[in-house]
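These notes concern the structure reproduced below.
Note that this complex is displayed minus one protein chain, with the remaining chains in position.
Order of writing sets the chain letters: A, B and C. Residues in each chain are counted from 1.
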Amino acid sequence: MKRQSQNLRVSLLRWAWLGSLLLLGIAAQSFGQGCSQCLDNTRATPPAVQAAYRKAIYLLGGTGAALFVAGTLLIRRER
Amino acid sequence: MHLTQAIVTGQSFWHLPVDASRHGPALDAHLLLNLWIALSLLALAHLILLAGLAFRRRASRPVHTLLLEYIPLAALTLLFAFLAARAQQLWAAQRYTGASPAAMQVEVTGMQFAWYFRYPGADAAFGETRPSLVAPGEGNPLGLDQTDRHSGDDLVTSQLVLPAGREVDLALRSQDVIHGFAVPEMRLKQNAVPGQTAHIHFTPTQPGSYAILCTQLCGLGHYRMQATMQVLPPAEFDAWLQAQEAAASKRGQP
Amino acid sequence: MPPIVTPPEIERRHKVHESDNGSGRRPPTDKRTGGNGEGDSDNWNDRPQGRRGPRERLSQVRMGVFFGLFAVLMFFIAIVSAFFVTRASGHFDAYSKYVNEWLPTTIPSILWLNTAVLILSSASAEMARRSMFREEDVMDEWIGLSRRTSQRATAWLTLTLALGALFLAGQWVAWDQLAAQHVFFKSNPSSHFFYLITVAHAVHLFVGVGALIAALIGLRRSHQIASRQIFVDATVWYWHAMGLLWLFLFALLEFGQ
Partner (left out) sequence: MNVSPATSVALAPHSRWTHHRTVGFGYLAISAVAVGVGTVLSLLMRLHLSWPAWSLPLHGPILPEEYLGLVTMHGTLMLFFVLTVAPQSGFGNLILPAQIGARHMAFPRLNAASMWLTGLALLVLLTAFFVPGGSPISGWTAYPPLSATALAGPGQGEGMDVWLAAIALFSVASTLGAINTLTTIVKLRGEGMSWPRLPLTVWGWFTAALLSVLAFSVLLAALAMLFCDRHLQSSFFVPGGDLVNGVLLQHRGDGSPLLWLHLFWFFGHPEVYIAILPGMGLTSMVLANFAHRRVFAYRLMIATTLLIGLLGILVWGHHMFVAGLNPFAGSAFALSSMAIALPASAKVLSWLATIWRSRPQLTTPMLFALGFVSLFITGGLTGPILAQPILDEYLHNTFFVVAHFHLIMAMAGVFGLFCATYYWFPLLFGKMLSERLGKLHFWGTILGAYATFLPMHLTGLAGEPRQYAQLTGVPGPAGQLLQTTLPLQNHITYGALFLACAQLPFFLNLVLTLRSRLRASQNPWSATTMEWAPQAADELATHRDPCHYAEDGVLFLGQWEPDATSELPPE
């Protein structure tokens, strides 16, 4: 009984992680759409600049998140 | 009708100012929904907190993680997802698309510590501006290049006058530092960043005069960097525009 | 501090003397030799964590260096992301044409040579590092039969230091050449980044040179071979990272403009 609830808890935790990753995934998708139809705020910003910002955001956020995950994974080796 | 609705939704309870733009009511509804939800969750959480403290008999430790943690969490997830989705709809409706081609064009320029508004005039095109020509003392705060064929009929004012019921496309610019263009009654805010033009569009609905505030710290005069937005009935607006243009052309050819 | 020091405390303080790595004077190799008059047992797991193995202090310092390198990497990533944005940025001119002022800076060809020098220096640094951990020599040195390890490492580190200095001198020549062509920091957005990146990297390398000098002094002065290993190991890891980082930055400047 106890183990069952433990398993359930673990699987729910996994779902929580997956869910948050999914949310992030949606976020990443809307980055990917680019700004072809977006006329308003960025009308005066050329696509090349928008792409450069996008790249920079990916680079900064990606490296930061990757290092954070690497840091937490690294410590798993240290019992 | 308006009053009762305001009481029901709590506009005055939350100190919201008058709502005078077309996209405003939807925004207000969503904002008030959020505020009421936040207030009730706040009350609920504190009730649980106090109730948990108030019980005099110690209960055995709650074990049902599923019930206590994950079910409320799932409910909150749904709630936040709903709010986020609704907010995205409104945001998309306002920002993902541009103004209609028929929208009135006005250019807004922020500088330490004033706002200037430029109407394109009869040719519907703005003349060139050059920073080197800027001379507020000589009546050319924007650095309008008079040799450009579009600049002759450009009208520069220090008050934003708009017709009610017509969509406006504002092009926000800044001459020096970042300024924030905000009109609380229009539920509108966008920073004017030097070196780039930001467009926002909206439709004022109620005639009246409203405050334009600077909402981005821009220097020692930040607190007095204000202007007035005057929304007029369409007929009055046309009369105002003609009068201004006549005055301007008289000034142009002495 | 209490004014009166009681005898047990003196003893305790002696036991945890600064230069003691907690391993109870065991040879600083990974081999768990045991015995050695320690009495109790070979079981190193009985000891509190942090003092468990002979290499514990080494791995602590290594971990510190690695976390430090996280920070260094983020520093350069921030500059590189700014590089991408500025490279694309421009303004609209009087004819509503989009003008981008970015003029790629010609990279002086001496940078290729410098890169080769830095790679060589990394190789010699690695030789120094490896020589500090060769087991038989370490045992010899620990017993006091020779100082072969440290001598060898000193030689390699001196070579690294020379090559590192050569790299920095080469960078100086590159800046000089650019200046001769009237390309200065102020000239162009692209030259801002060339100078910012090369100077920031040079500053980090200066720290590395300082660490090399400290390691060389440590190799002469330190009484404990474990400490000498740490000096060399930490310095060399940092040096490798700066080398790798340079390869990335150089590739960006050479091909990314």
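As a convention for this text, contacts are C-beta pairs under 8 Å (C-beta built on N, C-alpha and C of every residue); 3 or more make two chains touch, one makes a residue touch a chain.
As the structure is a computational prediction, the values presented were derived from the model and not from experiment.
Colleague: With touch as defined up top, name the shown chains that contact the chain not shown.
Modeller: So, spelled out: the chain left out of view touches A, B, C.
Colleague: Which listed residue (B:Ala103, B:Val134 or B:Ala248) would be found touching the missing chain in the intact complex?
Modeller: B:Val134
Colleague: Kindly note down the residues of chain C that lie in touch with the hidden chain.
Modeller: 1-2, 9, 12-13, 16-18, 48-50, 56, 59-61, 63-64, 67-68, 70-72, 74-79, 81-82, 85-86, 89-91, 100-102, 185-189, 192, 196, 200
Colleague: In the whole complex, what residues of chain A lie against the chain that is missing from view?
Modeller: Given the touch definition above, chain A has residues 9, 13, 16-17, 19-20, 23-24, 26-28, 30-31, 33-35, 38, 40-42, 45, 50, 53-54, 56-57, 60-61, 64-65, 67-69, 71-72, 74-76, 78-79 touching the missing chain.
Colleague: Spell out, residue by residue, where the missing chain touches chain B.
Modeller: Chain B touches the missing chain through residues 14-17, 27, 30-31, 34-35, 38, 41-42, 45-46, 48-49, 52-53, 55-62, 65, 68-69, 72-73, 76-77, 80-81, 83-84, 87-88, 90-92, 94-96, 111-112, 130-132, 134, 143, 175-178, 180, 182, 184-185, 187-191, 193-196, 198, 209-224, 226-228.
In this text, only the chains that are shown with their structure count from here on.
Colleague: So which chain ends up in the middle if you average the CA atoms?
Modeller: A
Colleague: Report the inter-centroid distance (CA atoms only) between chain A and chain B in whole Å.
Modeller: Whole-Å distance between the two chain centres: 30.
Colleague: Can you list every residue of chain A that touches 2 or more other chains, as numbers and ranges?
Modeller: 44
Colleague: Can you pull out the residues of chain C that are in contact with at least two other chains?
Modeller: In chain C, no residue touches two or more other chains.
Colleague: Could you list, by residue number, the parts of chain C that touch chain A in their complex?
Modeller: 66-67, 70, 73-74, 77-78, 80-82, 84-85, 87-90, 92, 98
Colleague: Considering only the defined contacts, which chain A positions touch chain C in the complex?
Modeller: 44, 46, 48-49, 51-53, 55-57, 59-60, 63-64, 67, 71, 74
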